[in-house]
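The complex is shown incomplete by one protein chain, all other protein chains being positioned as in the whole.
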Amino acid sequence: MSTEGRGQVWRRLRAQRAAVAGGAVIATLVLVAVAAPLFTAIEGQNTTAYHPELVDSAAGGVPLGSFGGISADHWLGVEPGTGRDLFARLIYGARISLGVAIGATVVQVLLGVVIGLAAGLGNRFLDELLSRTTDVMLALPSLVFAIALLAVVPAGFPRPVLLVLVIGLLGWGGTSRIVRAQVLTLKSLDYVAAARLGGSGTWRIARRELLPSLAAPVITYAAVLLPLNINSEAGLSFLGIGVQPPTPSWGQMLSSATTWYEADPAYVLLPAGFLLVTVVGFTLLGEGVRTALDPRAASRLRVGTGRKREEASV
Amino acid sequence: MTGLLTFLLRRAGSAVLVLLALSAVLYAVFYIAPGDPAQLACGPKCGAEQLAQVRQNLALGDPVWLQYWHFLQGIVTGHDYSTGTGTEHCGAPCLGLSYQSGEQVTGILGEKLPATASLAIGAMVLWLIMGVGSGLVSAVRRGRFTERALTGFTLVGTATPVFITGILLLMLFCSVLQWLPYPSYVPFTEDPEQWAWNLVLPWFALAFLESAKYARITRSSLLETLAEDHVRTFRAYGVGERAIVWRHALRGALPPVIALSAMDFGTMFGGAVLTETLFGIPGIGQKLVTSVRTEDLPVVLGVTLAMGCFVVLANAVADVLYALADRRVVLT
Amino acid sequence: MRPWSVSSRRASAAAAVLALVGGAAACGPKDSGAKAGDTGAPRKGGTLTVLNQAAQEDFDPARLYTSGGGNVPSLVFRTLTTRNRENGAAGSKVVPDLATNTGEPSVNATVWTYHLKDGLKYEDGTTITSADIKYGIERSFAAELSGGAPYLRDWLVGGTDYQGPYKDKGGLDSIETPDAKTIVFHLNKPEGEFPYLATQTSFAPVPQAKDAGTKYENHPISSGPYKVQKNENDGEHIVLVRNTYWSAKTDSERKAYPDKIDVQSGLDAAVINQRLTTGSGKDAAAVTTDTNLTAAELAKITGDKTLASRVGTGHFGYTDYIAFNPKVKPFDNAKVREAISYAINRTTVVNALGGSSLAEPATTYLPEQASFGYLAYDAFPAGSTGNAAKAKALLKEAGYPDGLTITLTHDLTKNDEQGPDVATAVQEGLKAAGITVKLDGQEHSAFGEKIHNLKTEPGIFLTGWGADWPSGGPFLAPIFDGRQIVKDGWNFNNAQLNDASVNKEIDEINKLTDLTAAAKRWGALDKKIGEQALTVPLVHPVYKRLYGKDIKNVVISDWTGVLDISQVSVK
Partner (left out) sequence: MTSLVEVTDLTIDFSSDSSSSVRAVDGLSFTLEAGGALGLVGESGSGKSATAFALLGLHRGTGARIGGSIRVDGTDVLTAQDAELRRLRGGRAAMVFQDPLSSLDPYYAVGDQIAEVYRVHHPKASRRAARSRAAEVLDRVGIPDARRRARSRPHEFSGGMRQRALIAMALACEPRLLIADEPTTALDVTVQAQILDLLHDLRAETGMGLLLVTHDLGVVAGSVDDVLVMKDGRAVETGPVADVLRSPREPYSRALVEAVPRLDAVRPARDPQEDVLLEAVDLRREFGRTTAVDGVSLIVRRGETLGVVGESGSGKTTLGRMLVGLIAPTSGDLRHSVPPRALQMVFQDPVSSLNPRRSIGESIADPLRAARELDDTAIVARVRELLDRVGLNPDWYHRYPHEFSGGQRQRVGIARALAPSPALIVCDEPVSALDVTTQAQVVGLLGEIQRDLGLSLVFVAHDLAVVRQVSDRVLVMQDGRVVESGPADRVYDAPEHPYTQALLAAVPVLDPQESAARRTARRALLPVG
């Protein structure tokens, strides 16, 4: 991409209010996640300390006080049963959510690009094989396979890394499909023919002629994948096979919270809110990136209805 | 017509290959996985001698490739199993017997399918109505408040994981407002009315997520067709906007929607694990998860293969529907 | 019929969604006004609904693994003896069922003789014979019908090699049936607790002519007050109706008030508790036999007196504990084990398991019930939140002045008693004593295999033990009897304790046929073993279960801790 192209993309991105808002939310979250130790130090809490004195043990461990035990010491209240500080657990949960999602996206994109390129440039048999595999990968409920895979790997393996790999290994289908389609289109373009006439081999063509053009659609798709991966991590944790306690994660918190929605609604709403805001933020940003990278797609959609509009005639 | 036939045959051929590969991978994964199905079938305080007997009875002593071969054989020819006092025939396609319960896997599939189908069909009807409807409205009402509101809805819809939507729906309708019963699956054959009432929340939870996707696709597909030359032709010939949208644009915009819904429907049949878990719907997805956890390989394999078949079938149906809906596409 | 369905019928299809929202507003769980657990005299009739999570996948007496014959199974299968159907401690007694008494032992308790009552009939009117009981037991040895308890295999002469009646037509010689009403068991060692064992469903009669192997479970021939009318989806929905050939005269234990029992399973725990809370329609006459209230539900119910009055509380003999493997360093050092015993914070563990209403802190390995021989002791007093100072001192003595790092193995299953919540609670509690705990979570099945295999057994892990009958024997012997260490298979003697004095004492107690005397000595043995710090007892769980508002005659014994369906009336 030319430097000028980059500048243009950046300008177009900044012109979109929703994308800027999404980006701001993500930036804040990243900041909070990175500086989580600092924030918890200010609050004076940590993610693991139990506070039995803050819960009513005889009543199932419901937090004492209103709104899930919000107080000056515990800014967002405490967890039922254990009395652990919710603010600390939520902001540390952001690290897992963002880290796993970003890592998994990278794995998905790498795999997807390699497989998509192989299918697009390979012979008919390879293409057919990879395409059908992609079909199945795309459509099979990956959660189930994640469960099976997670069960196979020895428990000593660092869980977040494992999650990155599992989500990544199961989620490359979309990227590969897009890359393959793109490669098929690009392959028929004259500049690729010209490169072949100039003496370039397949690998050189893939690297020099195809990859640069794949960047925009792949980045766009990666921006769509990111929020989906956040949800995948949360889903796996929700099913109890994500990151393991005492490491806090939003999905895990939601999973424990499902039964508490009547006795302690704050316990449900907080992780749900964090997750929702993050995913919506990423989605807005992704939408913005898409429009910025492919302004034609955006303007293609700007067509007339043939109806008279006031601003049209003045 | 021969084109369609060869297309289907080729599709079926490659599908069989993929499913074979998939089942082989699963077999391998489970073979490597820690845990002993015989131990689980035998019970917690099972002695070593008894364990050996059970292992033999489940044919777990055979080499893994032989087990796999027998499994494939059963799909084609069926199998006879000893019940102790006699034999039980498991007709083709026989997917084997559950290690856990000794039931035929095909039977288990049959038991779990109605719940999953109930969830899938109802949710699909809802999401098609909601999704295509709001996509249509937001495409036609471009730039107005309705469009912005609907864009917001689809954005939040695609972003929200189903378990959050589900919990929030439960909180709102079962706890705060108390308008709905806490969902408890009732088979359609038992009481259609209760069946529907108890599925309303899961349907909406799933439909909320999916309809957002459909709204986006309908909208962009519709905007794309609205920008096409033939739409311009009819505008230039004085055809009214309503007729243009309904007769010309929508007709062109629907093929991708139809194709996608066929695929999603196939995937749904594989079980919406999270939705089933959250709402306690005894469907295929839940069965699969518990089977994975109890290492009930025949059930896992059977369910996965059935799921794979649904998916491949749905993909093929999607392509055929797409081609039928859009005569310009040639099947290859 | 629930009220909201009435409004739905009026609504047109187009307005269905709106009608649902508007019309249902009047209903909901608020109208649960009726006084629950009515004390009026129980009467016959009506339908009892049972709402359960786990389907009764095994409904074959050979495959069932129950304590005291089970709850639903016990309605269909009568056994030689059974549990006494009374509240609390009285319910821990074993009483005759098909037999005239709880068994006549030989002098050294190796031969047990039973005589059948008169007038015992199956659901088809044929007479129950001692040969049928023998055949039923033999079936439980068949590999096709695996899953039952292992005791008969270990105790009966020739049991280890016997392969069941399908492969071994000759039968098991150690069971004699001199006549149609007498059955004699020959054991390879003294077992004073044989009457307890005879409560298990493998002691139910199976007529050989009706045996259908693995398919028998679809319609087992009833000897109890109810017979199977319907068994759908592999035990997910079972309907039991009266067995007209059953006679209350031969059965003083089962009351059998309802005419029909409808067992619906495969339900989610939250669904079950919600339905019992709401209690509309059939759910008013519903109970659950496998679903506890969770902490969150308890938190909600605590504020609601009518609901709270519909909660049955029970104590099943069960202990959750930390197990050590002294073959693994540093747990070979008794001081390290003692330090951990002192450091343990039982309050956090109790809270992790749902709070003080759902779990009671335990300092003894045996449950706190007389039938087990409970003898109070606290070998390493940790107080309610742990004695960090004492623990640190012991660690210093053991050579760990700067603290210690250990890895605790646990189950990954959510809400499990060996699950991540308890593991983190232990982890956090030990922190105060300078012990850093790393967690090794395993999938449920892998966890079981890891901790019960001598080759893979970790140094410290969470586990629990429940009794197959309420006595010290099945609680202590499998865990601490050195001869029960299984080298290549499923081992429960986690500490791999092989102490001649302990082994000898177990043998001595097994010879006693006076169960009260035996209990006392089990209690003393528990204290003796407890002082070796091979386990850290954590909690004894408490069962809190809701039942419907029309349910009467709730009986919860200390044997099962769960309300007994055979006693419940819905009228």
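Should a chain be cited, it is by its letter among A, B and C, assigned in written order, with residues numbered from 1 in that chain.
Just so it is clear, a residue touches a chain if its C-beta (ideal position, glycine included) is under 8 Å from a C-beta of that chain, and two chains touch if they have at least 3 such contacts.
Keep in mind that what you see is a predicted model, and the values were worked out from it rather than measured.
Asker: For the chain that's been dropped from view, list the shown partners it touches.
Answerer: It touches the following shown chains in the full complex: A, B.
Asker: Looking at B:Pro37, B:Gly102, B:Pro181 or B:Gly252, which residue reaches the missing chain?
Answerer: B:Gly252
Asker: Looking at A:Leu126, A:Val161 or A:Ala194, which makes contact with the chain not pictured?
Answerer: Looking across A:Leu126, A:Val161 or A:Ala194, the contact with the absent chain belongs to A:Ala194.
Asker: Quickly run down the residues of chain A that touch the omitted chain.
Answerer: Those residues of chain A that touch the unshown chain are 1-2, 4-5, 15, 189-191, 193-200, 204, 208-209, 212-213, 215, 302-309, 311-314.
Asker: Going by the touch rule given at the top, which residues of chain B touch the chain that is not shown?
Answerer: 228-230, 232-240, 243, 247-248, 251-252, 326-328
Definition applied: only the chains that are shown with their structure count from here on.
Asker: Report the inter-chain centroid distance for chain B and chain C in whole angstrom, where each centroid is the mean of the CA atoms.
Answerer: Going by mean C-alpha positions, chain B sits 37 Å from chain C.
Asker: Starting from the mean Cα coordinates of chain A and chain C, work out the distance between those two points in Å.
Answerer: Going by mean C-alpha positions, chain A sits 44 Å from chain C.
Asker: Quick one: chain A and chain B, Cα centre-to-centre, how many Å?
Answerer: 23
Asker: Residues touching two or more other chains, restricted to chain B: which are they?
Answerer: 33-35, 293
Asker: List, in ascending order, every residue of chain A touching at least 2 other chains.
Answerer: Only 151, 255, 258, 262 qualify.
Asker: Can you name the residues of chain A that touch chain C in the complex?
Answerer: Per the stated touch rule, the residues are 48-50, 52, 55-62, 80-83, 150-151, 155-156, 240-241, 244-246, 255-256, 258-260, 262-264.
Asker: Give every residue of chain A touching chain B within the complex, in rising order.
Answerer: 128-129, 132-133, 135-136, 139-141, 143-144, 147-149, 151-152, 227, 231, 234-235, 238-239, 254-255, 257-258, 261-262, 265, 268, 272, 275-276, 279-280, 282-284, 287, 300-301, 303, 305-307
Asker: Residue numbers of chain C touching chain A in their complex, please.
Answerer: Residues 270, 293-300, 302, 345, 347-348, 350-352, 354-358, 385, 412-414, 420-421, 423-425, 427-429, 431, 439-443, 446.
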